[in-house]
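Rest of the complex left out; these chains stay put.
Chain lettering (A and B) follows the sequence in which the chains are written, and residue indices restart at 1 in each chain.
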């Protein structure tokens, strides 16, 4: 169990790092920039969770394997990005796997540190999506998780389920696996069917210049 | 007193969440994105303060009411943004009220945790403006608080006054209320009269392409 979780965790770290590195290569960052994006995409979610629950220094800074796996993905992407681009669909699958592992293990860690169930589920979700948000903010873009797709919702579902299982006293291993499977399944189906969350209904916000009319007053 | 402060605090949370959600709707985020912006705009200031003074987990993650109020404001804005847009002027007033409460209570909390007076006042200001900055950074925009208007200055004035009152040993309740009133009043007058802070005087920085000539070298 411990071993399985660790392997999955490192797989998640690796694919998240791939997503960060790929974004960095597309924006023509230099080697260092690509490695920073690899590390940020793979670890900022967990680091933020650890800082918020008071578990410092964060695990990503005390266990060298997270760093090593992140840098490996970054270097591979930097020198072989054409090949990795062709792997779009396996990468999306690994990414869904990483999301599932991070959301579930993040929620469990928050529970262990004494957070309330609802907050633990939200911190699990944050563990899953925080890295991608950091990647996008560093590239001066609006985080894609905020505007498209069933992504955070899948993470929240998995995190909520593992927290519920804990509250109900279900046996830990099957509850963990089922929660991760729920998140992974939701995410894969959403990709395949193009599921989206609702966006604001048409109205004055849909006019072409809607993005520019924010009040200057604040 | 306790009760009054809590009510004001939740009112502040609510209106800050409205401002985040409105910005998210204008940028056409999906429902999840709008809720994230609601929560961020309302709580990141306080969360940052709590992390910096070592009060983890932050209050916004241990008291469910902040979450509930933030999400309520987000959902209302998502489904009723046309109506909320029409409320521009009451929202600005509530926002000024939220700023006042956050600045004053943020400074008091920092003092309680042993920070020096000047730093406590600055952390009070940060509590007031941090959420709006996070909202803008997540939307890939320069925080509006950095370039326009008397906003942070009003927060700093209120925070500085409550810290001074504490140092002088003034009775707590009237000092708190007077400090909040100072911040609120400054902000409302600034809105009404269009008060602005100075911007850099004309010079080479005022040429049309001034924004693009930053050295690439760092």
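We adopt the following convention: a contact is a pair of C-beta atoms (placed from the backbone, for glycine too) under 8 Å apart; a residue touches a chain by one contact, two chains touch by 3 or more.
Computed from a predicted structure; not experimentally measured.
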> So 2 chains are in place, but how many copies does the full assembly in this file really have?
Replying inline: 3
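The rule is short, and it goes like this: only the chains that are shown with their structure count from here on.
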> So, what's the distance in Å between the C-alpha centres of subunit B and subunit A?
Replying inline: 28
> Okay, in this complex, where on subunit B does subunit A touch?
Replying inline: 19, 23-34, 36-37, 47, 51, 56-58, 61-62, 64, 67, 78-79, 81-82, 85, 88, 92, 95, 132, 137-140, 144-145, 148-149, 151, 191
> Any idea which subunit A residues touch subunit B in the complex?
Replying inline: 51-54, 113-116, 118-119, 122-123, 133, 137, 140-143, 145-149, 152-153, 196-201, 203-206, 210-211, 213-218
